[in-house]
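First the structure, then my questions, so here it is.
Left out: one protein chain. Kept in place: all the others.
And then subunit A:
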Amino acid sequence: MIMSDMIQLLILIIIGLGSALSIILIYLLVNRLIEKRKLKRLDNYYKEYSMQLYRYLVQNEALPNGLRATSPLKVKAIEYMLSTYINHIHDQGAWLRISQYADDQLAPYYQKALKSRKWSRRMNALYRMVDYRMESLIGIVDQMIQTRKRYSQEEYFQMYKLLASVNHPNVIKYLIEQHAGLSENEYRTILTEIDSELFKEILCEYERLPPIMKSAVIDVIGMKNRVEYIELLEKWLGEGEQEIRIRIMKAVCKIGYVHHFEHYIPFIESTHWEERMLMARLLGVIYVPEVNIYLRPLMNDSSWWVRQQAARSLIQTRGGKEVLEEIISSGEDRYAIDIAGESLRSVRKKHG
């Protein structure tokens, strides 16, 4: 009898699983109670010691015994207290003491956590080490990167970030040679961390960089307004592919200064609308004599984006508004008239 067997089996499964699930539920709920108690103890600890920690970190007082991380619960409490400080303290001396304190008290715990088999535990440890700018475990992290053991991409990102935050020389090598699968966004974060010396070293290696990192390097130059690298950007402009060129133009727009304007002129008639649009933007932020001669044709561009950007730039340039008005009164290109009208009206509105 197949059916009765199946019924029996199903009943067994339902009862078995049902009770197993119920036990798990009870376990989870009990666990939650314990957590709640822990939270309460954490809270008490916090109330008792947060002022003392503050005096220790900011007013240079001696470290009270209670602030030594002697149990996992205390580690948690200390992490919690520190997390409120790290976003608000900007004083260099206090920061040194935070790092020092974390190195003294928390490092052993994180060292253990780094060896944990649980990904989330390792990640949390790395997050904290980056947060507190801890230096004592740099050596271990450096070793972790070099071992054959593969970590997740998220971990590599945090490890590199940690190395970058102390300007560790190896970080360049890892970035270039180890393809940890970082995203552009992550490269940018790391590149903004490192100091200008290391950054210069990366620039020397530019040719060897993977394309995704090239873009990140260019972005960071723009983000940080590094005028000194304009000539370098202009050199790459002539060599790069379209994606790189677009990045360079964006960076230059941010910096708002060019060295050799003639390098850019061909892109006003580029076949890609993105390049024409960026040229329209660039013409609005840099100083070029007779700039409206270049901007005027862009108002009749086939791309809406280019027209819109050209109109915005014309608002910025000397004599630009007259050009816009002339476009409206000439009555030739309907699209150009629309966008010119909108730009002029928005300016008038702003100035009442």
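Going forward, a residue touches a chain if its C-beta (ideal position, glycine included) is under 8 Å from a C-beta of that chain, and two chains touch if they have at least 3 such contacts; residues count from 1.
Keep in mind that, in the parts below, contacts and distances are computed from a predicted model.
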Chain not present in the shown complex, as UniProt names it (candidates "Energy-coupling factor transport system ATP-binding protein", "Glycosyltransferase", "Cytochrome c biogenesis protein" or "PTS sugar transporter subunit IIA"): "Glycosyltransferase"
Residue in contact with the excluded chain [from A:Ile11, A:Ile293 or A:Ile328]: A:Ile11
Selected from A:Ser120, A:Thr271 or A:Ser329 as touching the chain missing from the view: A:Ser120
Contact footprint on subunit A, counting only the chain that is left out: 3-4, 6-7, 10-11, 13-14, 17-18, 21-22, 24-25, 28-29, 32, 119-121, 123-124, 127, 131, 154, 183-186, 188-189, 212, 219, 223, 304, 338-339, 341-342, 345-346, 349
